[in-house]
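One chain of protein is taken out of this complex; the other chains stay put.
We just call them A and B in the order they show up, numbering each chain from 1.
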Amino acid sequence: MSSFVLQRFFSFFATLAVTSVVVFGVLEWLPGNAAQVILGETATPESLVAMEEKLGLNQPAFSRYVEWVGGLLQGQSGMSISYETPTAVLMMERMHVTLPLAIMAMSITILMALCLGVYAASKQNSKGDIGVMTLSQLGLALPNFWLAILLILLFAVHLQWVSAGGFPGWSEEDGGGLWAGTAALILPAIALAAVQTAILTRVTRSAVIESMSEDYVRTARAKGLSKQQVLWRHVLRNAMIPVVTVMGLQFGNLITSAIVIENVFVLPGIGRLIFQAIANRDLIVVRDVVMLLSAMVILINFFIDLLYAWIDPRLKTGTPAV
Amino acid sequence: MSTPQTFQRMTQRALKHHSFAVGAAIVLLIVISAAVSLFWSPYPVGDIDIPNKLAGSSAQHWFGTDSLGRDIASLLLVGSQNSLLVGFIAVGIGLGLGVPLGLLASAQRGWVEEVVMRAADFTFAFPALLSAILLTAIYGPGLVVSITAIGIFNIPVFARITRGAANAVWSRDFTLAARAAGKTKWTITWEHVLPNVASVLIVQATVQFAIAILAEAALSYLGLGTQPPNPSWGRMLNEAQSQMFQAPMLAVYPGVAIALAVLGLNLMGDGLRDLLDPRLSRTR
Partner (left out) sequence: MTPSNTTPLLSVRNLRVGLQTSHGQLEALRGVDFEMQRGDTLGLIGESGCGKSLTALAIMGLLPERATVSGSIALNGTDLTQLSDEALCTLRGTRMAMIFQEPMTALNPLHPIWKQIAEPLQLHQGMDLVSAKARALELLERVQLPRARERLDNYPHQLSGGQRQRVMISIALACQPDILIADEPTTALDVTVQKEVLALIRQLVAEDGMGLLLISHDLGLMRDQVERVMVMYGGAVVESAPTKALFGMRAHPYSQGLFAARPQLGLKRGTRLQTIAGNVPEIFNWPQGCAFADRCAYVQDNCRQALPQLELVPGTHDGIDENVADKSRRVNAHWVRCPEWQKLEASA
């Protein structure tokens, strides 16, 4: 077991390291240097020089890279150009919105998709199955930001149950609170979850159907297990393998979709941060947020790999003995 | 059976397949709209008509007008050109560069395959939309940059799929026989591997087409895609959002257009998957 975990750990770190180099590198190979991009075309030569000094561009790239990575590992980061605060502080603030949002969306997705997918697979070709498949086709076709707008139209404009956007904050002194905060995140979470649910439902359904046609299901039936018992004891665990794979991929999708959704609902999250940073040409923030988001995706993939090993003993034990 | 007869039979089967028929019909509708809009639209899309802004549906304006008085129907029609263009080029980039890479990886195996697949995996690790946003941030927003960004992310997708399917073909005995007969890897790839992976690629192409349309819509919504005055369904949604209270329907039509296009492509892809699957073409 441990060699597998170690392998994955190395892979995780290696990917993280390479990612950091790429992220850093992309911003090095800009048309013009970073200072020019930040200040734009109308910058005066003096302001350019000042910015270059501020960014430390006179130092060689390698030492800047090391400084950056070293800083990140110690929990310190560069200063944002537009906000004049360390990016780490900015990002932490914004994560208070994005992380709960992502967790809510992922929970809805997993719950709905597993229920619908298993139901559709166990009642294959019945009306219920066709209904689920049709629904998922529609779910796949909807742009999530359009769904978001439609939800706002229905629940905020028409029914006026929630506001059309914005986030009141988690603490009650600021006029927010646990309930108010959650209420503000429900519509965005649903909008995010819709497409992912559609995808995961289909994957779950086909994984369960595939598992049900395996030989060991026939053996289990020959032992005298009922169809229900076979489903729970044999099929589901095997079906989980492809499902978990997709769930891992979906997390990355979720993070990026959050960028768009946060803009639709004007939520002060990471997505909106990076969007504003791009508009302000604040490359420091852009670089650090991209690094953070990529790191999160890589971390999730690492956990998914560990989950595999727990589900599938063939990975733990490796080569067959005779 | 002669080729025209096989083709006829294939078409008959295709039309009987519900998913494919409906999907193809929708896609055809959109293609026709785009083609028609090249020559004609109810109103020129640049026509601003402020006095008539935010009008509801009427005989003159089937879907009403937007905040600048432009005819929604015309915008939708011309906007289809944009979506189709993005889809074609993005998928084209993916196929053009991804398929050769996948074929190369599969034919050569060894370290070549490792490198190609690691690079592909790595690109997957970067959320695609995020990197598209980054690129548009650095190089400026616009159609070209967004198509390129989306297209670049199709490359690893097609490379992976091609390599997987190609590996399956290489492991079959007839390729071994061809090698034994003295054919080079490249001849075999061209004559045998490629035709056999074609069906998988066609199906994936429709899927990626749909994804490209969605991605471009998202980028346009954020203002990073097609720039004014060229119409774009995604950007129309953004503009509509600010008019939500006055003219809610404006937020519906462009979304329906996008959803319809994606739905049509998905149904077509599902249908093609069933029709082209060699296992299912004979009796069960």
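In the analysis below, contacts are C-beta pairs under 8 Å (C-beta built on N, C-alpha and C of every residue); 3 or more make two chains touch, one makes a residue touch a chain.
Quick caveat: nothing in here was measured; it's all calculated off a predicted structure.
Of the listed residues A:Arg8, A:His234 or A:Arg272, the one in contact with the hidden chain in the full complex is A:His234. Within the entire complex, the positions of chain A that touch the omitted partner chain are 214-216, 218-227, 229, 233-234, 237-238, 311-314, 317, 320-322.
The rule is short, and it goes like this: only the chains that are shown with their structure count from here on.
Chain A and chain B have CA centres that are 23 Å apart. For chain A in complex with chain B, the touching residues are 15, 18-19, 26, 30-31, 37, 137-138, 140-143, 145-146, 149-150, 152-153, 157, 164, 249, 252-253, 255-257, 259-260, 263-264, 274-275, 278, 281, 286, 290, 293-294, 297-298, 301. Chain B meets chain A in the complex at residues 122, 124-130, 133-134, 136-139, 210, 214, 217-218, 221-222, 234, 237, 240-241, 244-245, 248, 251-252, 254-255, 258-260, 262-263, 266-267.
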